[in-house]
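Note that one protein chain is taken out, while the other chains of the complex remain in position.
On to chain A.
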Amino acid sequence: MENSKRRFLKGTCALFAGATGASLLATVNASEGAKAESDIKYAMIHDETKCIGCRACEVACRETNQVPEGVSRVRIEQTGPFGEYPNEYYHFSRVSCQHCEDAPCVNVCPTGAAFIEKETGIVSVNAWKCVGCQYCIAACPYKIRFINPVTHAADKCDFCRETNLAQGKQPACVEACPTKALVFGNLKDPTSELVQVLRANPTQRAKVALGTRPKLFRILAKSGEVIL
């Protein structure tokens, strides 16, 4: 009797242990599955040392993504002139979505229209879900979102997710840039040009202190630091 009770207990324990083990395994498998799913994480570099301020990127983006006049997904901000004639120069920096990993726009969106695409890390907008409340516009620390006057939905750079990327091409701005100042690619692919350039150059990202983990990198044209 004693023996059979012990055997019963042992048996149940084994059963439980087995079940837990299996379920543990299952979770491990699942997380591995999730990892395997997202071995793409897109990012972009704007090399300000190469940028000439031609704004071909702005033009190409407008054409490719049918961005109406008056609003824009990408803007080149120009400062200057610096230096003395005849060697004056300007600075150009790219103003566009940073594709934050912890995106405030996504966090505040009440309808789920603002979302991060799991497979690519692209922050995008589902126009048909957007109710135009503009919470995301207020929340974006980089001030790059806008209401598209045609679709009446929030809009911004989506790395051409619905246009050029879907056709297996590079983003329109990258394709258009005559000086190759823009580099787009996969952060998780160590052989990609993006990673190579990131490894070879000191880069900066805007407002990292906010914890948004932005993925738009800039190679600064000239040191903005005080000269000691």
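In the analysis below, a residue touches a chain if its C-beta (ideal position, glycine included) is under 8 Å from a C-beta of that chain, and two chains touch if they have at least 3 such contacts; residues count from 1.
Going forward, contacts and distances are computed from a predicted model.
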| item | value |
| --- | --- |
| Candidate names "Nitrite reductase", "Peptides ABC transporter ATP-binding protein", "Propanoyl-CoA acyltransferase" or "Cytochrome b"; UniProt protein name, chain not shown | "Nitrite reductase" |
| Of A:K41, A:R55 or A:R75, the residue in touch with the unshown chain | A:R55 |
| Chain A residues that touch the omitted chain in the full complex | 50, 52, 54-56, 58-59, 63, 78, 80-81, 85-86, 88-90, 176, 178-180 |
